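The other protein chains are all here in position, but one chain of the complex has been omitted.
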Amino acid sequence: MKALPASFGAVAAAAALAAPFVLERGTLNDLWSLALGVILASAWNLLGGFAGQVSLGYSAFLGIGAYTTALLSLRGVHPFLTLPLGALLAALFSIVIGLPAFRLRGPYFTIATIGVGEAVRVSAASVSFTGGSGGLRMPAGSFDFQLNYYSMVVLAILSVVLAAAVRSSAFGHALAAIRQDIDGAEALGVHSTRFKLAAHALSAAVVALAGSLYAINFQYIAPGSVFDFRLSLSIVLMPIVGGVGTVAGPVLGALVFSTLQIKLLAVPALRDAYLLLYGGLLILVMLYEPKGLVGLWRRLVARARSAGSVRGPEVSDAG
Amino acid sequence: MPELVSVAVNSLLAAGLYATMAYGLAVIYGVMRIINLAHAGLMMLGAYVTFTLFDRFGLDPFVGLALTGPLFFLLGVALHRLVGRRLARSGAGPSMESLLLTFGVWLVLQNLAYYVWSGDTQSILTGYTLKSVAILGVRVGVPSLLVFGASAVSLVFLNVLLRTTYLGKAIRAVTQNRDAALLSGVDADRISATAFGLGTAFAGLAGGMLSTLYAFTPDFGRSFLLKAFCIIVLGGMESVTGVAVGALVLAILENGLAVYTSVPTSFQDAVSFTLLFLALVAFPQGLPGLFSRFARRGALH
Partner (left out) sequence: MPAEPLLSVRDLSKRFGGLLALDGVHFEVARGEIFGVIGPNGAGKTTLFACLTGSLPPTRGEIRFLGARIDGLTSPAVVARGLVRTHQIVRPFREMTVEDNVSVGAHFGAGRRRGADARRRVREILERTGLAPRATISAGTLTIGELKRLEIARALATEPTAICLDEVMGGLNPSEIVGAMALIRSIRDAGVTVLMIEHHVHAVVGVSDRILVLNFGQRIAEGPPREIVRDPEVVAAYLGDDSVPVRADG
């Protein structure tokens, strides 16, 4: 069951890398957005899916990456050189937030992250150092779409590979244990807070890298765009719809989202219906298939299997 | 000295509204262990309904509250049938699914509002909106005073309801000790429906009141939702008094900050959110055993 998605993934990655030779700019832009979605969804999933700690404040990390890049570029640093610093700052911030916040369980942690995300957004909009609510514009010149496209696609591939590597590692097992039974995990020696902080920092760093690339590509950032709550929301919805806690889930979710968004934008009457879309999807997923598309797929496969064989105890594919 | 009086008066007035707002959230959580993020959307809806009654039918917003309350109660019961029932888990603590699901409902409500009322900022302007009155030397807007009055009436009414009717007592019982209450024959479904109805009604009332004080858009409600959480954490949700106390504490802190420090108003929300964050994290014991926030220091199993 795992070899299949892996080979699909390899084909998709190759296709994405070859795309600029074949497709036109408009489609490449869409692919760039899709890659962004894949990165954000996969990164979020490290903490939210694997470890089960749902944070609704991830736009803060995207913003930190974007603003670090913008601010340093405006001071003469080459944009791509700012990436590591943005990632580091986001990781540090995630630890500062995480140390108190991870003492909270489940939904309470989530509520706390809403508060943090909002506080960061409001602060960024109120402080002149970050350009206030007007935002920042990247220094002119040196916009290279092909470079931007490739960096985003490479980062997307790396994010998925990272997720797969974490999932099958001891680290990943610890996260899964934490998600299923945190007290039980601690009773076996897992320092749950350390692992949560590590997953948080890792995912924050990846999201910040995406944020830096975002700034480089869009050339203009503002608190309303990079620190937006709706962004935090879509970052969460993609892996949930696709299948939280799996490697393929975030990718599928990003795909579904990108496609729906493109379709929505094409129909003028539906342009503002994205909230309905997000909300409706959330409701449907939570009511009928909390494990998302991947969960749905596995259920169907299991049903097809047992339909052909004698009724026995259900053996689930615990991969 | 006059500043102190100003803080006191303004806090008291704000506390009434905050308590109304927070109670709606508290009762649903207390009875069903559901964190109802749609509360924000329901408040927003309450604001819009009050606005429509005013705009279309010329109904004074405060009179309109008398209609909004019962209307939203029915809406709450309907919502419970549609969505709430599937959410009600047995006492094992709130689930992420319920959080995300109510979140989805909130988003849908927002979009509906965009369609029906458009995204333009609305506000209610009556003959007395801009008038003010002096109380203990502090200038207070008439709407604020009326909001306080309406809140006080609703909360007193609620308190009477909770203490004298069967359903009211059952709600208090389930909030304090769910298993014991259910064992003694309380009808879980009816109680949940009532709780949902009450919670929605108070959301609608709060929204209606907010509409007389603030301009609003469909996006309205998030900062108030976070304040409501803050209040519940501070004051508990087992009684109307607890909620009122939490509301007062938050209001005093906000007004105190506004008056005594030079924190700009745009920052005030950030302050409330940080306060929520700290409140959630910093209160281990001490607060009436509500959210069991803490990790290993909790139950045996």
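For reference, chains read A and B in written order, and residue numbers begin at 1 within each chain.
Simple rule for what comes next: a residue touches a chain if its C-beta (ideal position, glycine included) is under 8 Å from a C-beta of that chain, and two chains touch if they have at least 3 such contacts.
Because the structure is predicted, anything quoted here is derived from the model rather than measured.
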Hidden-chain contact residue, picked from the options A:119, A:166, A:185 or A:222: A:185
Absent chain, residues of chain A that touch it: 170, 173-174, 176-177, 180-181, 183-192, 313-316, 318
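Methods note: only the chains that are shown with their structure count from here on.
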Chain A-chain B separation of Cα centroids, rounded to whole Å: 32
Chain B to chain A touching residues, read off their complex: 35, 83, 86, 93-101, 103-112, 114-115, 119, 222-223, 226, 229, 264, 266-267, 269-270, 273-274, 276-278, 280-281, 291-296, 301
Contact footprint of chain B on chain A as seen in their complex: 52, 54, 100-101, 103-108, 110-112, 114-116, 118-119, 122-123, 125-126, 182-183, 186, 192, 229, 233, 240, 272-276, 278-283, 285-287, 290
